[in-house]
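Only a single protein chain was left out; the remaining protein chains are all shown in position.
On to chain A.
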């Protein structure tokens, strides 16, 4: 399985990508929404994108909205991974088309649980 990790923090990209690789994912990283859209255009389409909210150039909510407006990306599952913890923000992200929401700080176990809920845990991995 493939994952696109979108976060402007190199540290957070490394943490999320590292956790996903341990679960068996191949990962690609992008530092903002615009870079992430380019990665999608370049292909291949990943199974999952983890998306930070606050990023320069293009924020995560705009990225989610743009992905959802493109029928070619229907198979892509979007998970917001962000410090934006207010209920209103969660509702906005889900309304825009995100499938799941994970608030930083998160544990590897909570990431696995979210992937399990999405049916995106690679075979042989149990949450």
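Observations on the model:
Here is the rule we go by: a contact is a pair of C-beta atoms (placed from the backbone, for glycine too) under 8 Å apart; a residue touches a chain by one contact, two chains touch by 3 or more; residues count from 1.
Basically, contacts and distances are computed from a predicted model.
Comparing "CO/xanthine dehydrogenase Mo-binding subunit", "Photosynthetic protein synthase I", "Ubiquinone biosynthesis methyltransferase UbiE" or "Chemotaxis phosphatase CheX-like protein" against the UniProt entry of the hidden chain yields the protein name "Chemotaxis phosphatase CheX-like protein". Although one chain is not displayed, its contacts with chain A can still be listed: residues 8-12, 14-15, 18, 54-56, 82-86, 103-107.
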